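With one protein chain removed, the remaining protein chains of the complex are shown where they sit.
Chain naming follows the written order as A, B and C, and within any one chain the residues start at number 1.
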Amino acid sequence: MLRFVVGKIVMAALVALTVSIISFSLLHLSGDPAVAMAGENANDAAIQAIRETYGFDRPLIVQYGDWLFSALRGDFGESYYFRMPVTQIIADRLQITMLLGLLSITFALVLSIPLGVAAALRPNSLVDRAALFVSVVGQAIPSFWFGLILIVVFAIDLRLLPASGAKSWTGFVLPTIVLGYYATPAIMRLTRTGMLDVLSADYVRTARAKGLPARKVIFKHALRNAIIPVVSLAAVQMGFMLGGSVVVESVFALHGAGYLAWESISRNDLPTMQALVLIFSMFYIAFTVLADILNAWLDPRLRVA
Amino acid sequence: MVEMSVTAPGSAPLRLTPRQRAWKRARRHRGLVFGGAVLAVIVALAIFAPLLAPYDPYLQTLSERMKPPVFLGGSFAHPLGTDALGRDYLSRLLYGARVSLFIGLVAATISALIGTTLGVLAGYFGGRVDTVITFLINVRLALPVVLVALAVVALLGGSLTVVVSVLGLLLWDRFAVVLRSATRQVRTIEYVAAAEVLGASLPRILYKDIMPNVANQLIVVATLEMAHAIILEAALSFLGLGVQPPTPSWGLMISEGKAMLLFQSWLITIPGVALFLLVLAINMVGDGVRDVTTPEGRD
Amino acid sequence: MSLMRIASSKCVRPLTACAAILSASLFAGTTADAGQADDTLNAAFTKEVENVDLYYTTAREGLILSHSVWDGLTYRDPVSGKYVGNLATAWRWIDDTTLEFDLRKGVKFHNGEPFDADDVVATVNYVVDPKNGVKAPQNVNWMKSAEKVDPYKVRIHLVAPFPAALEFLSSVVPIYPNEYYAKVGPSGMATHPVGTGPYKVESVEPGRHFVLKKNEDHFKGPKADATIGTVDIRTIPEVNTQLAELATGGLDLIWGVPTDQAEMLQAQGGFQVMNKETMRVGYITMDAAKRTGDTPMANKKVREAINYAIDRKGIVDALIKGSAQVIDSACSPIQFGCDQDVKTYDYDPEKAKALLQEAGYGDGFSVEFYAYRDRSAAEALMNNLSAVGIQPHLNYLQYAALADKVRQDGIPVGFMTWGSNSIADVSAILPEFFGGGGQDQARDKEVMEAIETGDTSIDEEVRKESYGKALKRIADEAYWVPLWTYGTNYAMSEETDFEPTSDEIVRFFDVKWK
């Protein structure tokens, strides 16, 4: 298992390195950072001054090396926009995004796994059709539109929940639903097909032949096996969610990292932007590695091999 | 596979060819029929937009701004009302179908080409090729799509070409993942070995033996990604970085109508519903194709 | 099919029901969970302000905070437009490049540090040093240095004669506590700001949330003492969310509301909606200097044609609305030196077509059209252009990217705006766009010289005349299409008492409860 995990981690590190190069070069091409820093009312001299002060005239490779080396020590430089260490700005906002991500994935799992299992137990039943409906709608509904509609209904019409902000837990309810719903269809479908496959597997038949009660057959023998691919998917979805939080955070005025990333792109705040792309990628990579480890623990074939 | 070992109903030779069988199943698959019908209607509306649209979708009449649709008290002069520049909403909606379909089709085609090539090569050759391509897939998956798309569009400026290319270049991962495993599976089936033994060249094997047998999965992923591209374009437009005005794209219409969400919510509801229906229809077709072409046809 | 029924009912709901509910009940009244009851004014910023330290932000939100938290040496009365003493009580020109100030005594910073000449000297000398990377250098680089004459008298030395000195000192040169600033530096100031103004900063979550508390020890100067105990400012980027919060009582004061929404809000009743004219002007810039290569815009007839093609009044009436007005001169009419006696181009598409014909573009041409805000106005302008045969292709960029492009390569045609930093003097706009710098798309020697004369003179008549000369030539040569001024829409709860000013600066100390 150790070798399996170490292998995964090394692969992840290589992916991370490549991603860092891509994000650096990609984002470093997006316009002249000096102009962005100078802002809407700056003149030429100001821009030239900024260009020199921040070393934008150096070769890209030098800038990259410099950036990566600092990043490894947790120093992403100073935000061009906020004039504060990027790490400090992000750390603050990441909490909100992470909280939102965790709540959302929990919401998605709590909604989709029972639904997927129920659907698989009774294919073509009402539950199955309801589950199918949930997933089909979830795939087709644009999240920003969904968010706006929820605001209209729950915040303005019914006045049950706040329309924006993260002042209290109630502010997280709507964003969690929107973001969580985004991941629901995929997880539910995988749970359903996984359960269907497993329920027709020979070992489930063996378990039934032993005379185990249905509950035990379903939860101990079937779900345990069906859940393994779901773990990987949930990790992937969690990574996607953090990236997809841009839209949701913007709609609900949650000042998390996703929203910060979008703002940073629009104001060419390179250090923040690079740090965020890298951090989002790292989170994705970390989640998948975590899922691999969890899978190794869940699946003895990987654990012992 | 209890079914197989107990009754082996699948072992009885069938009278129909695979295509006839799929067609027969397709006609009985309600989701596929419904999705196909909706999709067909939208495609027809898009194709015949110039004939059907009551106005030029670009015609501004500043004195006729934000007239409500007919079911909210508007007149039949503008059945779906007008937008903030007095342009006929129905006409824009019809022309917008062209843009959404175009974006979906082209982006899905680009990503299908990239993803299928990588996936099939990885699945067929395995070994080092597979390692390298898997690595590429992992790198691609680790990049946050929305952010990267935003950054690139912000850099290059939003235009139909840029948006379509960016989406096409970013959405190939699922093609690669699915076709890799499908090809891997097909690769081990003995008809591939048989073709090799019969002296078939590699391109011929890929074309004749691999592709036809992974095609159904390709179609399913293609529909998913087409829907995905359409939704992503709308999201980019929502964030102000999608297709550029005055192009009547649905995503753009939602983005423009968003300003009046609290007062004239039909401005976003109409294109929102259109978008929802289109994506729904495409997904249902995709699900249907999968159900119909899966050998066991689990339904 | 059940799927379809449910789907349609789900989708139709907001379409019909929401529209009805919204118009009927939503804005029926505000709840009193905030606002007057707990003496807290809840306001919203649309944009994340990068720094509360004005020297490190160019955002308007920075100016707004700065006005409430800090003071300049002078202060421009927003109503009369006159300059009055603030941290200074009197001033005099020693020569063309030296200004002397008598400082107010007994003023204390929020942290208790007393205010004196050292604070002024330290602040000025710090910000003029290019090493310190002030974000908008043009705000400070007209000063060379500051010199302490005695504890309550300082002299500021200018680089060159600078007529707008008092305007700048009033708005963009807040004075910082020297000891505190030396200790904590810009990053400390960003998170724990200390000033002399009517409000002190209680807490800062950078970019997101600012809480101001009434400064009980505020000195008796030109700024009124604050009356509202707490100002709570959150950044809410979505206008709809701001409106929703206003509707549900979560906010008391918002501004920058788009005109359509403002009108709707006003129609609903239950709120105060105001529109106030500002110094921001919209314009179309054209590449007369062939910076983008050989372009039709180098032809004066084409530029004139474009001027005639634009239905400014039509667009203002339909889209911009409020207090906006059509302008003919390349500046805001409120600004000093903004001569209105220039050539005008009334909407005349036929004449535009004729001019294009004369210029050899009878079949029209297509052109890249750039814009960064007011997308619907941009689309309306494009519509005007295509009506006379010019096919514009829109490039809608972020401001930074567009400004970069203008500076680097120039753009053939672009719709842009300029707010002059709320400085009521044409020197805040003309040199920027016609002084030969990066944003100058005309590069007209005659114009440049006239502006130079105006910029370096402190004689008001000389300035007026030379700026007028420049503006006349700009209009004659049709370098710009001056479009319109902008108004800002303010929306507030009924219990909020606030009179907006044309400099777009919300002075929280002037906000009261009714």
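Everything below uses one rule, namely that a contact is a pair of C-beta atoms (placed from the backbone, for glycine too) under 8 Å apart; a residue touches a chain by one contact, two chains touch by 3 or more.
Keep this in mind: contacts and distances are computed from a predicted model.
Going by its UniProt record, the hidden chain of the complex is named "ABC transporter ATP-binding protein" among "NADH-quinone oxidoreductase subunit M", "ABC transporter ATP-binding protein", "Multisubunit sodium/proton antiporter MrpG subunit" or "Sarcosine oxidase subunit delta". Although one chain is omitted from the display, it touches the following shown chains in the full assembly: A, B.
When the omitted chain is restored, the residue from A:59, A:74 or A:213 that touches it is A:213.
From the set B:43, B:195 or B:219, the residue in touch with the chain omitted from the display is B:195, counting the whole complex.
Taking the whole complex into account, chain A touches the unshown chain at residues 3, 7, 10-11, 200-214, 216, 221, 224-225, 298-301, 304. In the full complex, the hidden chain is touched by chain B at residues 2-3, 5-9, 11-18, 21, 189-191, 193-201, 204, 208-209, 212-213, 215, 295.
By our rule, only the chains that are shown with their structure count from here on.
Looking at which of A-C and B-C shares more C-beta pairs in contact, the answer is the pair A-C. For the pair chain A and chain B, the distance between C-alpha centroids works out to 23 Å. Contact with two or more other chains is made by residues 3, 7, 14, 18, 22, 26, 240, 244, 247, 398, 401 of chain C. Across the assembly, chain B contributes residues 154-155, 258, 261-262, 265, 272, 276, 280 that each touch 2 or more other chains. Those residues of chain B lying in contact with chain A across their complex are 1-3, 135, 138-139, 141-148, 150-152, 154-155, 227, 231, 234-235, 238-239, 254, 258, 261-262, 265, 268, 272, 275-277, 279-280, 283-284, 287, 298-299.
Within the complex, the chain C residues that touch chain A are 2-3, 6-7, 10, 13-14, 18, 21-22, 25-26, 48, 50-51, 53, 56-59, 130, 133, 135-138, 141, 186-187, 190-191, 205-209, 234-238, 240-241, 244-245, 247-248, 250, 398-401, 403-404, 407-408, 418-419, 421, 432, 437-439.
In the complex of the two chains, the chain A residues touching chain C come out as 30-32, 35-47, 49-50, 53, 79, 81-84, 89, 92, 129, 132-133, 136-137, 148-149, 151-153, 155-157, 159, 162-165, 250-253, 255, 259, 263, 266-268.
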